[in-house]
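So, chain A:
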Amino acid sequence: MKNRPILEIIGLRKAYADNEVLKGIDLEINPGQLVFVIGPSGSGKSSLLRCCNRLEESSGGQILIDGDDITASNANLNRIRQKIGMVFQHFNLYRHLTTLDNVTLALRKVQKLSNEKAEKIGLDALARVGLQDKAKSFPDQLSGGQQQRVGIARSIALAPKVVLFDEPTSALDPELVGEVLKVMQELKNDGMTMMVVSHEMGFARAAADHVVFMDQGVIVEQGKPEDVFGAPSQPRTQAFLARISH
Partner candidate 1 sequence: MQEIYYNFFNFEIYKEVFPYLLDGLWMTLLLSALVIPVGVISGLGIGILSITLTSRWSRTLLAIYIDVFRALPPLYLLIFIYFATPFLGIDLPKMLAVVLGFMLNNSSYYGEIFRAGLQSVPHGQVEAARSTGLSAMQTLWHVQIPQATRNVMPDLISNTLEVVKMTTLASAVAMPELLRVARDAQSLVYNPSPIVLAALIYLALLWPIVRLLSRLEHRKLGGGH
Partner candidate 2 sequence: SKPLVTGVDATFAPHAMPKLGGGIQGFNVDLGHALARQLGTTIEIEGTEFSGLIPGMNAGKYDFVLAPTTVTEERAKNMWFSEGYLNTDYSFVVAASTPSFDSLDALKGKTIALNKGSVYEAWARENASKYGFKYDVYATNADALQAVQSGRAFANMAGNTVSAWAVKQNPKVKVAFTLSTGRVWALAFRFGDKETRDKVSMALKCLKQDGTIARLSEKWFGVTPEKGSVPVTVGVGHGVPGIEGYDPTPVELKCD
């Protein structure tokens, strides 16, 4: 079982009405891997991530998380979702709750932990992102970088098997990007499995185990970062990489 991938995406399809935006995606993520997904706007990157914890219903294929099929109609969604964290571009912190309450809400309400236990775990998670002293602050009192770090703490507090990041730094001032990437790097070092959609190529080169280039709903090219970035084999990949490094 050691070799079993944590996340297995098999022939995944997704259509909005008549518009098919994922046209059969196959992807495996092994424990401890950081998979980096790039691709032009509208290529389906977000849709892929959102299908993985069923924020969107897929229209075909399967997604297995640690062996559980999240696309099954009888899947215990709320349980499986605990295994798969998600970090959003716009943080989506609960504005009415303190940082700590943001992090502990699911612990208290889904895992039904006592307040003390949840708080302990929550403070640990905040410590991992370097924000234990902001536990009592509200999101509106934090900078964007801090908010995103709380967003990360919120998802790792649940001890997920894999965390999905959807452009975690693209709503941030360039100066604040670094602090978030640093936290992600530390998670990676601690052995967390991650799938990251981002345009931070520098980070991808440094931290990714595997890079996936998507376009128009299919995986066009994938491989080690040095291969995909250094010597892309597909013209579409080449064009894209040229474009974003204006």
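Keep in mind that, in the parts below, a residue touches a chain if its C-beta (ideal position, glycine included) is under 8 Å from a C-beta of that chain, and two chains touch if they have at least 3 such contacts; residues count from 1.
The candidates were selected such that all candidates are chains of the complex that A comes from, given by their letters.
These figures come from a predicted structure and were not determined experimentally.
Asker: Taking the stated C-beta criterion, I'd like to know which one of 1 or 2 contacts chain A in the complex.
Answerer: The candidate that touches chain A in this complex is 1.
Asker: Provide the residue numbers of chain A that touch candidate 1 in the complex, in ascending order.
Answerer: Within the complex, chain A contacts candidate 1 at residues 50, 53, 55, 77-79, 81-82, 84-86, 88, 90, 92-96, 105-106, 109-110, 151, 154-155, 158.
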